[in-house]
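Omission of a single protein chain aside, the complex is shown with its protein chains in their original locations.
Per-chain numbering from 1; labels A and B assigned in written order.
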Amino acid sequence: MSNDTLTHSITFTETPATLTVVVDPTPQITRGRAVVVERRRPKAAGWSLLQGLGVVVDHWRKSFRKLEDPTQIAGTFTTEYPEERLPLPEAYRNMPILLFDDATGHELCTSCFQCQRICPPQVIHMTQAKDPETGKPVPAVSEFIIEYDACMSCGFCAEVCPFDAIKMDHNYELSTADHSSLTVHKAGLLRPVSYYQSIAPTFWAEAEASAYKKLEANKKRRPASIGIAPQMIEQVKAAHKLGDGQPEAASPPAPVATAPAPDAGSAATPASNAALATSEGDLPTDKAARLAAIRARNEAKKAAEQSASPAASAAPTASDGDLPTDKAARLAAIRARNEAKKAAAQAATDPAQPAAEGAATALATPDAPLTDAPPAPATPDAPLDEKAARLAAIRARNAAKKAAQAEEE
Amino acid sequence: MSTTPDTSPSPRDLLREQLATVLPHTLVTLPDDLPELIRTADVIVHADALPEVVPFVIDQLGYGLLSDIAAVDYVEHGLFELVYRFYSIGGGGDLVIKVRVPREQPDVPSLLPILPGARLHEREAYDLFGIRFIGHPDLRRIYMWDEFEGFPMRKDFPKQGDNYIGEGA
Partner (left out) sequence: MITTDELQINIGPQHPSTHGVFRMLITVDGETVVNLEPVFGYLHRNHEQLAEVNTYLQNMPYTDRLDYFNSMANNHAYALAVEKLAGIEVPERAEYIRVMMVELTRILNHAGAVGFMINDMGAWQTPLAFGIREREKILDLFEMVSGARMMCNYFRFGGVVRDIPDEFIPRLKKLLIAMPAYVDELERLLRENEILLARSEGIGILPREVAVSYGVTGPVLRGSGIAYDIRKAEPYSIYDRFDFDVPVGSVGDVYDRFLVRIEEMRQSRRILEQIIEQLPDASGGHINPKARQNVRPPVGDAYARVESPKGELGFYLVSDGGPKPYRYKVRAPSFINLTPLGDMCRGYKVADIVVILGSIDIVMGEVDR
């Protein structure tokens, strides 16, 4: 575009007739005056340069002292990161996290969708848990996803949550080279209440009473182990002998204690959704082998206890399963267990299937490799015996194989 | 929200009264049964009367600071509304002049010959709504790139998708 289409050329040498002079009326100012700022000239040539230099030298002199107090204006203040970190105020908000009760492992979230609705960039997605037998919604959340890379940390989700389940974290060290790991799933979002209490004691103290009261009411409406954080499932089951049937018990046995809990970086590579928050100590470092080892451990447990796998997989949306109360199904499960014991020595094929079926819950997101596997044997009624037995047999075989492999490493 | 009691007429009433006496042909009287969304108590003038009304407002009434020209798209009623907001350097509330033009032919005389401050406001209204300002010597897009087709803030412009080419696509 050429410049001669540009508008009027206004010269300020005189006031052109087209411009209206709008100096009058004069502004009326109450409780103050209009003060004309004082323009100064330097007293002597070069004087102000020396004065400015004086300020700089003054600061240089005082910079050898460490700043202790906000009223000091000269001094040095250095925080040697990463060995030291600046303390953050309680209200500091970075990304959201979900809370679960330390003692019982119950998540405070009831999937009420308030945070999903209020989120301005719409980065929260969740699925409500359903009772595996009746199919009715249960006040628990089965899957919860937050896209950390688009979250603007506005804090609205934490503000509107009626159950104090989602809170703002203080962790700002979230850099990662793996972009997909910034889509964080529930297991990566969960932290114990003790963690939140340590970072924001006053806020939690205000919210604690009502949050626990509501949690008690919700726990009554949650059957079996629905609504228990994956990090705590094993512990809780051991403590309460809830029974078996956790197809997605492919979570680590060690509960996540305090502070730097599963950070988003190592959190959700697609294949390891189920293996989140692993206690890294006793596992091999190579990812595939680690995954295999985890699966082996779980399958070994399952083979020992003989999960009622058909019934568990009959609730594809629930992350937890149940020992079916239906007699026929239970009988079938026991038969399957026996079959598996018999079949333990046979050669195997297709290792990926059973573990995949366990880990593929209601993940609506494209966690491709896992969900490739077809959902496991269907309903509690159907031809249970053969399928269950076959499945159990395969599992036992793999368990044995993988356990042996893990032992080698 | 000033706490000083204001006994003088509000700028709106002052304007209406003055225009009624001095420039009566510029005022638009609205019918009483307008739909709620486009009902307004503000002064509405004819679009082509703007070059008369605005110098009157600036010189005679003393409201010389043009603060804002806002364009609103009332798509169900088929009109664009331009809200001109003036303030007086002496202080006080705003004086609002509204202009309504049909959506099919949104032509409004430009204020640029009178007030250089209207330049960027009018370019923005053109770029985002497609309102043509007659007499603006340099009516170009300001935010979108020059080859862009379509007017993004119109209500019939899609809010999703990549298919922005063409008006009302």
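Note that in this section contacts are C-beta pairs under 8 Å (C-beta built on N, C-alpha and C of every residue); 3 or more make two chains touch, one makes a residue touch a chain.
Note that the coordinates shown come from a computational prediction; the quantities given were computed from them, not determined experimentally.
Set against the missing chain, the residues B:91, B:135 or B:150 yield one that touches it, B:91. Of the residues in subunit A, those that touch the hidden partner chain are 3, 6, 9-10, 12, 15, 19-23, 26-43, 45-49, 51-52, 55-56, 69-73, 88-93, 118, 120, 152-156, 159, 168.
In the full complex, subunit B makes contact with the omitted chain through residues 1-4, 36-37, 39-40, 64-68, 70-73, 83, 85, 87, 89-94, 115-121, 128, 141-145, 152-153, 157, 159.
Basically, only the chains that are shown with their structure count from here on.
Measuring from the averaged C-alpha position of subunit A to that of subunit B gives a distance of 48 Å.
Residues of subunit A that touch subunit B in their complex: 1, 5-8, 10, 18-20, 22-28, 30.
On subunit B, the positions that touch subunit A within their shared complex are 4, 55, 58-59, 62, 64-65, 88-91, 112-116, 119, 137-138, 140, 146.
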